[in-house]
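Every protein chain but one is kept in place in this view of the complex.
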Amino acid sequence: MPFTAKPRTFNAAINETVLGTGAKAVTLGGQNVLPLYFFDNTPKNAPAVGIEITDTGYDATGLPALAAFYDGAATPAERAKKAASAEGVSFVCLRFEGADPGGLNKSIADCVAVAKDVLNAIDVPLVVAGCKNIEKDAELFSAVAEVCQGKNVLFLSAREEDYKTVGASVGLAYGQKVGAESAVDINLAKQLNVVMTQLGVSAQSIVMNLGAAAAGYGFEYVASTLDRVKAAALEQNDTMLQMPVMTPVSVETWSVKEAIMAEADMPEWGSQEERGIRMETVTASACLASGAESVILRHPASVKTIAAMIAALL
Amino acid sequence: MALKGLDIFKLTPKTNCKDCGNPTCMAFAMKVAQGAVSIDKCPHMSADALAKLSEATEPPMKTISIGEHKLGGETVMLRHEKTLVNKNLFSLYVCADMADADIDAKIAEAVKVDYERISERMYVETIFVNVEETQTADRGIAVAKKAAATGRDLILRCTKPELAKEIAAAVPVKVLVGANASNYEALNAVATEKGLVLGVSGKDLGELHDTIEKLEAAGNKNLIIYLGGTSIKEAFAAAVQIRRAALKDEDRTFGYPAIVNLERLAPGDDNLQASLASLFTLRYGSILVMGRMTYADALPLYGLRQNIFTDPQKPMKVEPGIYPINGAGENAVCAVTVDFALTYFVVSGEMERSGVPVNLLISDAGGYSVLTSWAAGKFSAGSIAKFIEEQQIESKIKSRTLILPGKVAVLKGEVEAKLPGWNIVVGPNEAIQLVRFLKDYK
Partner (left out) sequence: MRLFDRAFTGSDEMFALAEAAVTKTIDKLGADAPVAFGSTAYFLPCIYAYTGRKITKLSELKDVLEPVKGWLTRNYRLNDVFTSGIATVLAAEIIEACKYAENPTPYEEKYHGHMTDAEVRELGVPLVTQDIPGFVVIIDEAPTDAQAQVLIKGYQSRGIFVFLLKGAIDQAERCGIKMGFPVRIVPVGPGIEAVSHIISVVVRAAFIFGNVQPGDWEGFNKYSFERIFAFVNAFGPLENITVGCGAGAIAMGFPVITNDTVDVDVVPKSLIIQTNIDDLIETSLEARDIKIKVSNIDLPVACASAFEGEIIRKADMFCEADGSRKDCFELVRTKELHEVEDHKIELIGQDFDAMEVGCKINLAIIIDIAGKNMQSDFEPVFERKIHNYVNCLEGVMHTGQRDLIRIRVSKSSFEAGFRVKHFGELLYAKMKNDFSQVVDKCQVTLVTEPELVTKLRKEANEIYDKRDARLRSLTDESVECFYTCTLCQSFSPSHVCIVTPERLGLCGAVSWLDAKSTNELQPSGPCQVVTKTKVIDEAKGAYEDVNEAVSTYSHGALDKVTLYSIMEDPMTSCGCFECICGIEPMSNGVIIVNREYAGSTPLGMTFAELASMTGGGVQTPGFMGHGRHFIASKKFMKAEGGIARIVWMPKALKDSVAERLNISAKELYGIDNFTDRIADESISEDPDTLMAYLSEKGHPALEMEPMM
């Protein structure tokens, strides 16, 4: 019996969510096929790769290529400009590590000024990530969202504990896009989307952050959750799970020992930078394969590789 | 559709004779339904019943053995639907056209990657030796011997039957890749004669399908599909469509595992090859052939594979015992948690980041997370005290401070009662708070 391929498309599709404005705006989602199955149907929008910078700058010890890339960029705005110019970048993610009350505890005013500078320095969309402190993030997001009005900035993230504040300020008062962050669990993700939409945030303004893990660190939960979310969105037409997914890969992968152990401490493992990049790309690739519409990476070499892989699959 | 245990039970003799090694026919039937035992283990099954069952229990995807490794045999597309059974293998690409020094260096580099992670040996299981038709048999044999010297299983790719035959006669090959629409008969003869798994390719899926049908008609079902000389997009499409046809559309012709040659898809691009290896680990590559294998590749890729090929219902476990962190000695504080691998990784990772020496005590909690094992009674004051006694912690460690996971703060009093002389401290609820906690505590 001769073989005929049966393209598998669904009557449901992932929501389209626009980040940024102008020529370099990025649309996430839109596809009606399983993740990366572009042979089943040409995608409306390709998965997007973002590059992450922090307000404080990276400690690039042991990472000569990363140091060289940002060489001469003294301010967050300068780093953002370089980051935005890296090959394969669709958007820039500014992470406010310095805002953490347990760390540098930078003032909201300082952070707002940084956000403004960064926004003015780049022409690609901006994603703002907080410091993971619920109270500080809520205040920070609201203040930054106010000064970025009209720019379609995505904020990572609203969580169960603060979705009301973040949703109301970022999503409603200032008309930005809201990341909905839940622990790796389909039901919690859906519940958060439900309550966010009940609050009044439109489904098209929500991007899901379902959590991440570095490869080898419980990634099976990430993969299975993404698999199930996509199945529910497409096969079951579950509108509360059709929001596109953005996975912040770098924060996870650059904190595991495979990426941070210095070469001097573990000579047989070889170059620390190479390990870090590989941990980041392998994890990012697995996220995209399972169902992320976008990933956030740190190293320009990782961005280039993942963007090239996406291009090769289109 | 797989048969339910009771359907199988109805066909057993129901005598509980134990000849199959199981105490009852019911226990046997349930194991057959799970695929844990083959139906022919019962010597009393009627021919009728056997015929009925073997057809119904024939898997949609064949299990192919390569040395000690098994490939394929999957029944679901995604792990959460049930579980994935046979993990993919990695392979190092060498080609007879390459210079000897390069081949030696690549092999030496790849062989160095050999370590254990959660009771699993992580190494390159196979070496893929490519011998083009223009090469001589001597050269092919010489290169294959270099590969064979590693003791890893050998995959030979050679499309020229006579050449393949000569090499396979001289070197212990496990898989012979190279069958296609024009040479399959001759290559099939080489493979079957030697008992090798035969790798098949086609210029497109239609041709591949035809060739497999012909090989099956010729009596060979010991096959593997080879996805090599195409584009990344085509290889990915093929891998998905082949698996989908086998499992979703019950097209048993495509019920074979697939080899994906990443060195061919992304020549020389190590980063891209690793990303693709990740993609094909999740989506239906059974042997992934890489241009190089370094620790940088292996650490994330093997970790990912170990994650994906765990049974969703059987969490990964680490061995119970004392795990000294940051060079902890006998005076460093103890912190106890469960043997769920994810808990171990997250907790030990955060402890390492804190820089504070800690004796991490992993107690046997059935491989469940803290709250789950606590709820199931597997992580209790009693189990902690028993662990401390059995592991003779008190004679090995002088510190008498024990940090409990914050989520089981409720155990504090009981643990105090069971471990007199110990100072029981309640730690944070989440691992991420450990760095702070340990630094402050110190």
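For reference, chains read A and B in written order, and residue numbers begin at 1 within each chain.
Keep this in mind: contacts are C-beta pairs under 8 Å (C-beta built on N, C-alpha and C of every residue); 3 or more make two chains touch, one makes a residue touch a chain.
Owing to the predicted nature of the structure, the values given are computational and were not obtained by experimental measurement.
When the omitted chain is restored, the residue from A:Glu16, A:Glu78, A:Asp110 or A:Glu146 that touches it is A:Glu146.
Touch with the chain that is not drawn comes from one residue among B:Lys41, B:His69, B:Lys82 or B:Arg353, which is B:Lys82. For the chain left out of this panel, the touching residue among B:Gly151, B:Gly329 or B:Gly413 is B:Gly413. Within the complete assembly, residues 142, 146, 164-165, 168-169, 172-174, 184-187, 191, 194-195, 198-200, 202, 221, 224, 228, 231-232, 235-236, 238 of chain A touch the chain that is not shown. By the touch criterion stated above, the residues of chain B touching the omitted chain are 4-6, 9-10, 14, 16, 22-27, 30, 33-34, 80-82, 312-313, 315, 372, 375-377, 404, 406, 408-417, 426, 429.
Keep this in mind: only the chains that are shown with their structure count from here on.
Between chain A and chain B, the centres computed from C-alpha atoms are 29 Å apart. Listed in rising order, the residues of chain B touching chain A in the complex are 78-80, 112, 117, 205-206, 208-210, 213, 231-233, 236-237, 240-241, 244-245, 249, 251, 253-254, 269, 271-272, 274-279, 281-283, 294-297, 299-304, 306-308, 310, 312, 341-342, 345-346, 349, 352-353, 436. Chain A meets chain B in the complex at residues 1-6, 8, 36-39, 102, 214-221, 223-224, 227-228, 231, 253, 255-258, 268-271, 274-275, 277-279, 281-286, 288-290, 301-302, 304-306, 308-309, 312-314.
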